[in-house]
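The complex is shown incomplete by one protein chain, all other protein chains being positioned as in the whole.
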Amino acid sequence: MDINITKDDFDLTEEIEIFNQNSSDHGAVSIFLGKVRPEKNLESMQIDCYPEMAQKEIKNIAKIAYSKWSLDNIRIIHRYGSLKPKDNIVLVVTGSSHRSDCMSANEFIMDFLKSSAPFWKKEIYSDKEVWVKQKESDLKKLYQYGSF
Amino acid sequence: MDINITKDDFDLTEEIEIFNQNSSDHGAVSIFLGKVRPEKNLESMQIDCYPEMAQKEIKNIAKIAYSKWSLDNIRIIHRYGSLKPKDNIVLVVTGSSHRSDCMSANEFIMDFLKSSAPFWKKEIYSDKEVWVKQKESDLKKLYQYGSF
Amino acid sequence: MNLKYFAWIAEIIDKREESLEIPSEIETIGQLIDYLSSIDEAYKKAFEKRKNIKFAVNQVLVNENELISKADEVAFFPPMTGG
Partner (left out) sequence: MNLKYFAWIAEIIDKREESLEIPSEIETIGQLIDYLSSIDEAYKKAFEKRKNIKFAVNQVLVNENELISKADEVAFFPPMTGG
């Protein structure tokens, strides 16, 4: 398990290589890459973060994923700081022997990152600044997993 | 939409670059990479293919995915021929504005590739050769999508 | 008629592709399978378990009752196991 909370950008290939090096042999890899979505007049995305808590919380999410699915490895990177449109924000890589495990675990991790990892996004437009609000739909996604 | 049925290996980074170049601006990218799972005494995986039909069938699957979810782009590569353990077999890349679209579409495409695209796998072990049988569980996955 | 065989069906028939003159009374895939099975043991063995065989006419999956004609490309194969 590798968790990286960082201001730095990451390179998808390098990350997959590190992932493979640290994994036992798996047949299936699921990758999610979240980027700053370009929107009209959006100049930057400021991501505030509580790094010590983020590390703990994401580790906890990953542990739950390991307990729910049969996984070989998990790699999670979440950036914070000032990002531009199209910049990478988050990378989740999950590996397993069978595709359904890594796909389900990947979605689970993203669903929890969205609403339970301590990051806060602020959109800087040319004419205004807006703190992103937590979405009801994101919270609802968590209910499907029940409690654990 | 890019569909590539090929004997050649592919490079994940290059494929993602091509994918990005051919896409409008999306915030979320979901990637699935399927490889030959190393198993005891497995020497190679021979994948037979009906390329003309595979091209048609996968295009059809991709079109259905476009109609079911809001997607920016889809890229699918499926190899055939003689592959070694850990070799790449299949790559599905889906891009969308919101993560749930590209994640769901990616899983849908993989579910249909498994059971409706004309590829047949034969496992070559040091002491035997086995044509892979279609899994009941893979067929069941298709039922969740209903008819379209 | 252009015929194609894949996976273990191609192995049993020992051909991947062939062009055959089919009697004009053969109108459906089902009839074609019966005809082929009657002319050679290899076809008979390959098509023994009908439920394990799928067919495509001009690269589109169809059922046994699909009508076929001389110009068609008819393919025979087991259930798919790609991905």
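Per-chain numbering from 1; labels A, B and C assigned in written order.
In the analysis below, a contact is a pair of C-beta atoms (placed from the backbone, for glycine too) under 8 Å apart; a residue touches a chain by one contact, two chains touch by 3 or more.
Keep in mind that what you see is a predicted model, and the values were worked out from it rather than measured.
One chain is not depicted; across the entire complex it touches A.
Note on the undisplayed chain: of the listed residues A:37, A:78 or A:99, the one touching it is A:78.
Mapped onto chain A, the interface with the missing chain covers residues 34, 47-50, 52-54, 56-57, 78, 89-90, 110, 113-122, 131-134.
By our rule, only the chains that are shown with their structure count from here on.
Centrality annotation: B (chain centre taken as mean Cα position, compared with the mean over all protein Cα atoms). Of all chains, the one whose CA centroid is most distant from that of chain A is C. Centroids of chain A and chain B (each the mean of its C-alpha atoms) stand 23 Å apart. Distance from the chain B centre to the chain C centre is 26 Å, each centre being the mean of its Cα atoms.
Put simply, the C-alpha centre of chain A and that of chain C have 49 angstrom between them. Residue positions 83 of chain C are each in touch with at least two other chains.
Contact with two or more other chains is made by residues 99 of chain A.
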